[in-house]
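One structure, as structure tokens, below. Some questions next.
Only a single protein chain was left out; the remaining protein chains are all shown in position.
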Amino acid sequence: MIGIALMGAGRMARVHARAIPPAGAKLVAVYDLVPAAAEALAAETGAAVARSVQEAIERPDVAAVLVATSSDTHVELIGQASQAGKAVMCEKPLAPTLAEAQRCVQTLGPQGSSKVFLAFNRRFDPGHAAVKQAIEAGEIGALEQLTITSRDPFPPPLEYIPKSGGLFRDMMIHDFDMARWLLGEEPVSVFSRGSCLVDPRVGALGDVDTACVSLVTSSGKQAVILNSRRTAYGFDQRIEAFGSAGMVMSDNPRATGLKRYSGASFGAPDRFRAFFMERYGESYRREIETFVAGVAKGAPAAVSALDGLRAVYVAEAAGASLRLGKPVELKTNGEVTWDA
Amino acid sequence: MIGIALMGAGRMARVHARAIPPAGAKLVAVYDLVPAAAEALAAETGAAVARSVQEAIERPDVAAVLVATSSDTHVELIGQASQAGKAVMCEKPLAPTLAEAQRCVQTLGPQGSSKVFLAFNRRFDPGHAAVKQAIEAGEIGALEQLTITSRDPFPPPLEYIPKSGGLFRDMMIHDFDMARWLLGEEPVSVFSRGSCLVDPRVGALGDVDTACVSLVTSSGKQAVILNSRRTAYGFDQRIEAFGSAGMVMSDNPRATGLKRYSGASFGAPDRFRAFFMERYGESYRREIETFVAGVAKGAPAAVSALDGLRAVYVAEAAGASLRLGKPVELKTNGEVTWDA
Amino acid sequence: MIGIALMGAGRMARVHARAIPPAGAKLVAVYDLVPAAAEALAAETGAAVARSVQEAIERPDVAAVLVATSSDTHVELIGQASQAGKAVMCEKPLAPTLAEAQRCVQTLGPQGSSKVFLAFNRRFDPGHAAVKQAIEAGEIGALEQLTITSRDPFPPPLEYIPKSGGLFRDMMIHDFDMARWLLGEEPVSVFSRGSCLVDPRVGALGDVDTACVSLVTSSGKQAVILNSRRTAYGFDQRIEAFGSAGMVMSDNPRATGLKRYSGASFGAPDRFRAFFMERYGESYRREIETFVAGVAKGAPAAVSALDGLRAVYVAEAAGASLRLGKPVELKTNGEVTWDA
Partner (left out) sequence: MIGIALMGAGRMARVHARAIPPAGAKLVAVYDLVPAAAEALAAETGAAVARSVQEAIERPDVAAVLVATSSDTHVELIGQASQAGKAVMCEKPLAPTLAEAQRCVQTLGPQGSSKVFLAFNRRFDPGHAAVKQAIEAGEIGALEQLTITSRDPFPPPLEYIPKSGGLFRDMMIHDFDMARWLLGEEPVSVFSRGSCLVDPRVGALGDVDTACVSLVTSSGKQAVILNSRRTAYGFDQRIEAFGSAGMVMSDNPRATGLKRYSGASFGAPDRFRAFFMERYGESYRREIETFVAGVAKGAPAAVSALDGLRAVYVAEAAGASLRLGKPVELKTNGEVTWDA
């Protein structure tokens, strides 16, 4: 039985807490800066409340630390947990900036980095994972063009925008990880388009709400990512992988198999699954199962701190491309080259 | 070039006239009881107006006669055309009653019957024909259950009901032919349910508007036919063939590949093709091409007068089953056995 | 917290045990004729092993008894649990024969019957339930034709056939309940077709493996049920409800939103969910939640012993129709009239 200490009791912390599976793992402690939040979640889950980070991490019944606090605390908490010899699972992003993410990985070292599981949950979505499996099984031959569509049903509160780090670092970072994973190669160039079409106040805050990013790898594989902060039809999450021998798509799954026929509907399928909790509920369960199974076996993390760093790197380059109005070259060794 | 004389200038006659293909056949004469109707269609198509049935049939440039007049004249016109040595294509039904259909086939004899092409156009629909091809190619193994759904978008005018011969003889007759064709065996028993759910006045006229008929063959293959005179969503024409090795469906084709997404739609497909003219337009073209090609080669009709007779037989038995409230046995030799 | 005693530790008992939700209910005791089976399930779930039915039922921490033993013990266990004042949830069928089902309901009385929850889990499937909601919301106007397709991926072991009571009582009973529920009226006539197309040995055992049943209600609503013991493509579970203002279908849900394109596939959707455990997993969870919530509120069962009796009645009539080769009349007061 793997005992887990949960850092944070906010929205994402609760998502993870609910996904902790009945067998093989147990939530033993919860810590939050706001004690009442920790207490509420502890009461709900039967876990203990930890009065400090240290208390939570150092409990002898804690083998793994799940970091789901605000982004700016991730690096610090990863460091503490790693030094205490605990396995770590950390919400994305690894760090709010590339510099901090680099420092985190340097401090951890290659060995330590491979033990930090970066929670890019979408890799564990059954549909997206089936795309990866189809690629690896050779079903589509050599991958040539990848299209990722990722649109939220509604924008976050305006006050969230500044602290989010912007669309590329907060929202599209999932898609950058997905692109890297599915391409099987690092992108070598990124070019961004960004507009404020949903809400001009987003622009006033220095961000965009509608973006389209083009990536290419050294072997010429092309990828496009489309993001919008709002749709009129729910949470739109699709992947299309086109290759020399075929194509696979991970289309939006439906709430049920219902189809409607009437004067205006001719077999209209049922609604998409609602926002990320319903849509990606299964992915959170599979993710933590994967993490726990890895910890139990002492295996390296399925998604590592290095993956977290690379995603932050692409996100930061995408932002630079938008500012500079031209493609930005990405080094596969991790160096950043768009200065000047 | 096969010259065609068209008997009739009404709705179905016009459907067929429009489908006469540009190469290999030519509409040379039109006859209708109402001269003005014949003149209008002749003007549109460049054909001559025939002043009498005889004049139309006996033209030396006429090799084939297309009978698209009212049902009660079919037998007479088939006889005249056959005696004149002309090939015949005849709209369904072969005759309004089983007795007349039997007389027609007896008079024609086996040889003559095989030269009368009965216009069950749905056999030539690309989707339905693909079901037949899949069955014949062994794709679904041995056929076990067949479901045919056939619903009109709106009922015919009430005054049409009495002269139509009723739902089984007028509407479901298409499905009886389809069932016989796809089952590859004659049904040996028919059981009918019929209700007036669309319009009680249909019931006052002695007919039903909603029906469900169950058939079985001697080897135990089961078929169900569902008919309604009205839907709220257009012309609903589907076939499902289930067998030991799989299933194929001919689903309603769409006007276009459009899909709509909005607050109430999550990929709603485009409308069905409208009533039979649009839905089965391709089948009318393929049907007449098949007929003309057969005439050119001197081949037996792809769908013969005997097929016309068998469909009328099943239709009449279905009506008897409804009246008697029990299943009616069908003889494969054509005898009728439900009396008392 | 509702304590539950589970009668039985076989396949269906395990399905229910797994669905017992984390909050509001708790599995406290398991009983099985085979002590080792009870012990295994108890160990897995943390419940106690009861050495006798009585011990399980009479535990003071048991408020509800879940009957998932073999069909021939249902009536007896329902009686014991009811007499002990415990709420009951019972697997289908209520009893192996109509006579026993009638006796059970008579003994329970109207009050007692309304407290026995009959586990027709498919009513709780999100897709099928959405059909019911659409009907009740008036989306399709007045229901006119209902088609239920229910095909298993593979037949049960031959030795199961005799004790199952046959296809109508064992398999189609789910569909009879579904038909009654969706029609909102009792059927007044049933007509059955049945064949042995999957395995002739099923016929030698006096059963059929391929069936098609036609129902009609007093107001003329028509229903068709198609069953097969085997498909080449998985578990096929569909409902089509056609009404005056539209149609809704509960189509087979997919494992994921994957679509495949290659030389032979043009957007082929992903596989169906596998056999009943995966396909109806959600329905088992919702079912027991509904049961537990009802017990907590003291509400009558959402599906009662009377529903169980009516389903057995239709099943037995369907069997009689097949034997007699004619439709069998169903009394809405529960009397059976096909004798002679």
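Per-chain residue numbering starts at 1, and chain names A, B and C are given in the order in which the chains are listed.
What we mean here is this: a contact is a pair of C-beta atoms (placed from the backbone, for glycine too) under 8 Å apart; a residue touches a chain by one contact, two chains touch by 3 or more.
Keep in mind it's a predicted model, so treat the numbers as computed, not measured.
A.B. asks: Of B:C90, B:M178 or B:M247, which sits in contact with the chain we cannot see?
C.D. replies: Of all options in B:C90, B:M178 or B:M247, contact with the hidden chain holds for B:M247.
A.B. asks: Kindly state which of the options A:T73, A:S114, A:S164 or A:Q222 is in contact with the chain not pictured.
C.D. replies: Here the residue in touch with the unshown chain is A:Q222.
A.B. asks: Of A:L33, A:A84 or A:C196, which residue touches the hidden chain?
C.D. replies: Looking across A:L33, A:A84 or A:C196, the contact with the absent chain belongs to A:C196.
A.B. asks: Of the residues B:L258, B:A274 or B:A299, I need the one that contacts the missing chain.
C.D. replies: B:L258
A.B. asks: Provide the residue numbers of chain A that touch the chain removed from this figure.
C.D. replies: 140-142, 144-145, 147, 151, 191, 193, 195-198, 210-212, 214, 216, 220-222, 224, 226, 228, 230-233, 236, 242-247, 325-327
A.B. asks: Using the document's contact rule, name the residues of chain C that touch the chain not shown here.
C.D. replies: The missing chain touches chain C at positions 231-234, 236, 252, 254, 261-263, 265-272.
A.B. asks: Could you pull out which residues of chain B are in touch with the chain that's been left out?
C.D. replies: 126-127, 130-131, 134, 139-140, 245-263, 265, 267, 270
We take it that only the chains that are shown with their structure count from here on.
A.B. asks: Which chains touch each other through the most C-beta pairs?
C.D. replies: Counting C-beta pairs in contact per chain pair, the top pair is B-C.
A.B. asks: Where chain A and chain C touch, do the two copies share over half of their residue numbers, giving same, or under half, giving different?
C.D. replies: Over half of the interface numbering overlaps between copies: same.
A.B. asks: Indicate, using Cα centroids, the chain positioned nearest the centre of all protein chains shown.
C.D. replies: C
A.B. asks: Can you compute the centre-to-centre distance for chain A and chain C, using the mean CA position of each chain? Integer Å is fine.
C.D. replies: Centres of chain A and chain C (C-alpha means) sit 41 Å apart.
A.B. asks: Give me the residues of chain A that touch two or more other chains.
C.D. replies: 252, 254, 261-263, 265, 267, 270
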